[in-house]
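Here the complex is missing a single protein chain, while all its other protein chains stay put.
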Amino acid sequence: MPGRSALKAEARAALAIARKELRIAVRYPLNAVNEVLQPLYQFLLPSLLLGATFLVGGRAIGLEASAGTSDLAGFLFLGMIVGGLVGTAFWEIAFSFKREMDAGTLEPAWLTPTSPETLVIGRAISGLVISGAASLVLLGIGLFVFGASFSPGIWLALPALLLAAASMIGIGYLVASMVLLLREPSFFVDATNFLFAIVSGVMFPVVVLPVAVRWVAYLLPTTYALDLLRVHALGTRPLLSPALEWILLVLLALGTLLLGRWVFGRTEHRMRVKGTLGQH
Amino acid sequence: MSGHPMEPVGRTGRRASGPTRGPAIEAVGLVKEFERGRRTIWQRIRGEADQRERFRAVDGVDLRVERGEIFGMLGPNGAGKTTTMRMLATLLEPTAGSARVLGIDVVAEPREVRRRMGAVLSDGRSVYWKLTARENLEYFAALYHVPAAESRARVTRALETVRLTDRADDYVERFSTGMRQRLVLARALLPDPEILLLDEPTVGLDPQSARDLRERVVELRGEGRTVLLTTHYMEEADQLCDRIAIVDHGRVVALDTPTGLKRTIAATEVVRLELSGGEPESAVLDRLARGGSIAHSARENGALNVTIHCRSARDFVPAAFDAARATGATINHVEVVPVTLEDVFLSLTGRALRE
Partner (left out) sequence: MSNPRSGRLGSAAADLRAFGAAGMKEWRLLRRYPSLMFGFLFWPIVLPVAYVLQARGYAGDSTAALDAFAARTGTSQVAGFLFLGWAAYMWISMILWGPGTALRTEQVRGSLEALFMTPVSRLVILFGPLVSQVAWAVWMFAIVGTVLVVFFGVAIAPLEALRALGVIVVAVPALYGLGALFAAVVLRFGEVHALVQGVRGVFTVFCGMSFPIVLLPGWAHAVALALPPTYLIGDLRSVLLGSSALVGVLPDLAILLGLGAAISVLAVIAFLRTERYARRGGSLASY
């Protein structure tokens, strides 16, 4: 078991990684601005405008029928927050390994006594800080510009978001493993990130998914986190009973974390055997 | 128990040497096998036999690097130097054999090894371009678990060592290749390591930067650190290293001091001749061999190039002219040089280092 001082050293390393990532992020100012704007113009506006095409007398009666709320903006903005979390796992945690490999800065990190797991945790911290900040700005925009309105009960769903964040670290481990193993992981990350997000219900209520895919949705922690968020903030119809969703969310968060850590550890070992660690 | 000696780490620990202290690095029968090609998912699913070709990049390397020396591994590209380095640096697990760094097993306790070692390897010559030199080092200091209170001083000292103090707060994107390489060396110094692994440290550098870096390496030995470096520049190995292992095809073919290695050739000088005419070739070579030993001969563009090791060129060259005349050959060019490690390599392997 690592001692306290070793844990402290790992924590400092994780914070140093996060600080480094944030520093670099602000030194590419366009990218930082994009963090907020991108979900807006890539996802929210086209989705809102498509929603507007279906309005009847200014009301989203179709959405009301399928999800239980006519607050189109509220529905989409909450989806986008969870979408941001998913994106953090896939891009900020996992894909950053590829960026560092390409830049030749990953190998020096493997050469330090810092645990490889800490490399993931550090990125998770910076990724969550960035996506958290972007989400707050976007929520503000949703509330004040697009007229979303959330019930005060939204705070009750905050633990769901935290659990989703924890499970995203687990997913980050898993995807990072793939990133390290695949020669050209961009497509894999892009595609799985998109599928993960839409199957979780970021764009539409999960009930519109074909039945077989809906079963996949039931396996994703983000499905429950988002559903609970919408139930508490917008009064949507829950997918399952909320109590069951909470239990499943806790179990899935734990499960992804444990599985992710295990797979990442195996992957790192495999790379040490095959000699591909740090190489590109 | 790990079995590694309970020895102090850090500057004071490094300088004190006693009879109980073992070697800095010890490798016994180190082997690394790789597979060529890929096994497709389809082949895996069908459970087909693995038909990938296996090859040994390192084929039983034994090394013992003493504390405080600069130890070089000299060999051509693909000889297995880098693979050996990567195993010692814990980035690669050996297929067989064992290696200990400061008495610590690299497979059983890789993190303990990394804690005490600084390394500059071939794929990790990069730093973050959008950070300053200091920010880069502060970041890596945390990764090396340098205590917060010491971090600043450690970074400053590393910058001083590589003479980058005046550029410490510039973005690395504005650095020259040589400066970046020095920064990479500074990074390897952050853990205040007793041992430094440098894989081809001067590759890609201009002569001035390379000389500069070599000077830094000598200074590091002066501080009591052990340096293990690989190179395929024989001059570099000759100049820098206290001892050299000549590596070829994944094996150590000779190991000694530079002088000792050169002494293995029973010659003090090397004569290179370019001849034309003279038939048959064997007759020419036979006659030349009477004055020295023929290390290498090859025909190029019709001319016969011969490398001869001899005790004294002063005696050999006139005899060579006689030999040529006797066999109807003409000597077009004569070059006399002292014995170098290149010649040692040639005599050991029959090939030139850069072939």
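Letters A and B name the chains as they come in the text, with residue numbers starting at 1 for each one.
Quick note on the criterion: a residue touches a chain if its C-beta (ideal position, glycine included) is under 8 Å from a C-beta of that chain, and two chains touch if they have at least 3 such contacts.
Since the model is a prediction, treat every value here as computed from it, not as a measurement.
S.K.: Which of A:Val26, A:Ala133 or A:Ala191 touches the chain that is not shown?
M.R.: Of all options in A:Val26, A:Ala133 or A:Ala191, contact with the hidden chain holds for A:Ala191.
S.K.: In the whole complex, not just what's shown, which of A:Leu7, A:Val26 or A:Leu45 touches the removed chain?
M.R.: A:Leu45
S.K.: On chain A, what residues meet the omitted chain?
M.R.: Given the touch definition above, chain A has residues 28, 30-31, 33-34, 37-38, 40-42, 45-47, 49-56, 60-67, 72, 182-188, 190-191, 194-195, 198, 203-205, 208-209 touching the missing chain.
What we mean here is this: only the chains that are shown with their structure count from here on.
S.K.: What residues on chain A touch chain B, complex-wise?
M.R.: That would be residues 6, 9-10, 12-13, 15-17, 19-20, 23-24, 27-28, 103-115, 269, 272-275, 277-280 of chain A.
S.K.: If you look only at chain B, which of its residues touch chain A in the complex?
M.R.: Those in contact with chain A are residues 32, 34, 83, 86, 89-93, 111-112, 114-115, 117, 119, 121, 123-131, 135, 138-145, 147-148, 184, 187, 191.
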